[in-house]
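Every protein chain except one is present and positioned as in the full complex.
Think of it as A and B in the order they're written, each chain with its own count starting at 1.
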Amino acid sequence: MIETKSTPIIQLQKVDKFFGEFQALKNVNLEVHKGQKVVVCGPSGSGKSTMIHCINRLEKHDNGRIVVAGIELNDSLKNIDAVRSEIGMVFQQFNLFPHLKVIDNLMLAPRLVRKVKKAEARKIAMTYLERVHIPEQAEKYPIQLSGGQQQRVAIARALCMNPEIMLFDEPTSALDPEMISEVLDVMVELAKEGMTMICVTHEMGFARSVADLMVFMDEGEIVESAVPDDFFANPKSERTKLFLSQILSH
Amino acid sequence: MEFDFALIVESVPKMATGIGITLQLLVLATIIGTALAVCTVLMRISKIPLLSWPAMVYIYIFRGTPMLVQIFLIYYGLSQFQAVRDSFFWIALRDPFWCAIIAFSVNVGAYTAEILRGGIQGVDEGQLRAATALGLSKSQRFIHITTPIAIRLALPAFGNETVSLLKSTALASTITMFDITGVARTIMAQTFAPYEIFISAAIVYLFIAWFIQIGVALAERRFSRHMQR
Partner (left out) sequence: MYVVVGWLDEFLWGALVVLQIFMVGMTMAVIWGLLGAAAKLSKIPVFSVLASVYTTVFRAVPELLVLLIFYFGSAITLTAIAKLINPDIQFVDIPPFWAGSFAISLIIGAYAAETFRGAFQGVDPGQIKAARSLGMSATHTFFYVRLPQMWRLALPGFGNHMLSMMKDTALISVIGVEEILYTAEIATSITMQPFTMYMVVAIIYLVFTTVIMAIIQVLEKTANRHLESV
């Protein structure tokens, strides 16, 4: 684990989140330092998506503090915008804009949010399309691409905003098995370049090779967090053991 | 000018006779029209052009022209021909009630046929394939799988279509019928109190529309019993 003395780039302190009566997050504490890769796993409905949605305010947390790059997430719209500009996000269902060509999907936010000139935005977009190895698909519409290609476009789209942090919410669970590795490869490359990442995923091979920290969630709580070696070799909680035995057995 | 509530209270009962006519138009046209729609949709989805083409043309013409024009064509227009006036059908065709019924029914037939076609097309391929695999014949599949599912899918649109027909029955007042709107227009000509009279009539229509919605909701419940836990 890379120990840094600097303040963490992401800090969650005693975070609670409610959906009506239902508590989706319970006293969640998490610190992520610059360059760290965190892999989050846990059973369905355990609050993984909710947690990372709270980190860029796609959901509003109810109690506790969330601080990203020194900016506290509260009702200040300025702060929310500032935090979002630090964070890129990749979704399970890709969420590419279907009415825009691949290249326009990539250029939209830089142009609107960063006010980048058209030619410049195109250049940036092409750079990142090359990074995810599909520059030749630039002029197609999302539906004309395979799932793996769409997800790589989604990663490139997030990278175009030049984020400090990338959040991945089960980026490979909607993909056919043969496409999973092409997306994971891109993520591994990104990790090697030093990107700060939080990945919700059940791809344990990926977790072993890139994670600095494993986090296991269940019923809205962080049950266990440890470096991968410890996490896989001797999990402390019974719930973690059970989950790992289920997920690794097939 | 003031709003006369007493006049509303007074005129709603007067519309009672009109309600009878409106409901007769509504029910008769729905029954005849639906029967027509079933025939039409069967022709429409047939692979034989000689059947599907006439159905398409019929739907196209009646969906493409205003119902008021159709009503005038039938009620006023047909009398232009001596042959029609001499024929057996003249008994019906000189009667505004039957002319209205004809016009409404053919419209319901055209619109409902399209609704039913939507329902039929909405039936999941997989379920039909499963039925084929189980050895059901083509007609068995249509009767036992396609029809019940299609009816369930078409019900909401059918409800809207019936409310639509209710609204169209008001057009009968233009060919001297005393349905709700017809009665309202007569009272209005006597009192010249358009707000009170026409709003009373509107309230009556709202109630009937509301009953139709309830009826359709009940039918939907009945047809989706299998989806309730």
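Keep this in mind: a contact is a pair of C-beta atoms (placed from the backbone, for glycine too) under 8 Å apart; a residue touches a chain by one contact, two chains touch by 3 or more.
Predicted model only: the values in this text are computed from it and were never measured.
Checked against the full complex, the one of B:L7, B:L28, B:L42 or B:V163 touching the unshown chain is B:V163. From the set B:Y58, B:F142, B:F178 or B:Y205, the residue in touch with the chain omitted from the display is B:Y205, counting the whole complex.
By the touch rule set out above, subunit B reaches the unshown chain at residues 1, 61, 63-70, 72-73, 76-81, 163, 166-171, 173-174, 181, 184-185, 188, 192-195, 198-199, 201-202, 205-206, 209-210. Subunit A meets the missing chain through residues 53, 56, 58, 81, 84-85, 87-89, 91, 93, 95-101, 108-109, 112-113, 140-144, 154, 157-158, 161, 167.
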